[in-house]
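Note sheet for the following structure.
A single protein chain has been omitted; all remaining protein chains appear in their positions.
And then subunit A:
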Amino acid sequence: MTRRSGLFFVAPALILFGIFVLYPMASALSYAFFSWQGTARGGFAGLDNFHALFTQEPFRSQLPRAFGHNLAFFAGTMVVQNTLGLGIAVLLHRRPRTRRALQTLYAMPYLVSPIVIGYLWTLLLSPTFGPVNALLRQVGLGSLAVPWLGDPDTALWVVILVSAWQWVGFPVLLYGAALGGVPEELSEAARVDGASHWQTFRSIVFPLLVPAIGTVSVLTFIFAMEAFALPYALGGSTGNPAGATDFMSLLFYRTAFENGSTNAIGVSSAMATLLFLVIFGGAVIATRVLRRTEERIAG
């Protein structure tokens, strides 16, 4: 293919991508460094918008709280995926006949929109109508039938567990693929040398899963930092009850589109920039740590 026809083939995708992705991404960063009067751009503001995030209310109190929830969300989903997800993948391994069917069943929840999942669990967990509490009462555990999403102590846990429930099939699939790549001869050889199942898993299989664990971690991190639809459906745009399920993206959405302060664009763009740095920086650091770990294991 000649260079000219090559450019002709690339052009449509490049134009579309440039206009609707690259240009807005670049603008999002630049917006943060100006002061805004409604939709009119004012002068260069330096780091004033960022400063406002940490000194002005409501951001001063809501930003750390929301960020903390994002981190808890990340930690919670990570724990579930690497215990339940990995455990299921190990159990599925060497069950070729049932594996396909079960992987398919496990995949169902993550095809469903997070907004649907959020509303579904709102209905299921409702204190008056909800079948979950009805079931608890039926089996004599009525004391556990609490207003799950109405209590600030339980609401964040519900968000974390619902999300983990929705996504667990994803690491199952990924770890399944990684386990399939572990040569059978290796574990057989270890077994012959007298290693127990657990020893074989720890010293032979687990190190070979490190790249997969890294991929799951990075994707979970990005996903946890961006979470929007699920918390929106479960707790509304203000993170009910009492901000217990507030997340960075909800705060960003409120600041940009609901608060109506004059410098909304400037401050919310600063927030987006910060979040972008966290996501990007986190992904880069994780990838680097991962590569080092892989090298050490391969060592």
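One rule holds for everything that comes next: a contact is a pair of C-beta atoms (placed from the backbone, for glycine too) under 8 Å apart; a residue touches a chain by one contact, two chains touch by 3 or more; residues count from 1.
What we mean here is this: contacts and distances are computed from a predicted model.
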Should one name the undisplayed chain from "Carbohydrate ABC transporter membrane protein 2 (CUT1 family)", "Glutamyl-tRNA(Gln) amidotransferase subunit A", "Transketolase" or "NADH-quinone oxidoreductase subunit K" using UniProt, the answer is "Carbohydrate ABC transporter membrane protein 2 (CUT1 family)"
Touching residue (missing chain; options A:Q37, A:T98 or A:T262): A:T98
Against the chain that's been left off, what residues of subunit A make contact? List them. 1-3, 5-10, 12-14, 16-17, 19-25, 27-28, 31, 39, 84, 88, 90-95, 98, 102-109, 111-116, 119-121, 123-124, 128-131, 134-135, 138, 165, 168-170, 173-174, 177-178, 181-189, 192-193, 197, 208, 211-212, 214-215, 219, 222, 225-226, 228-229, 232-233, 249, 252-253, 256-257, 265, 268-269, 272, 275-276, 279-280, 283, 290, 298
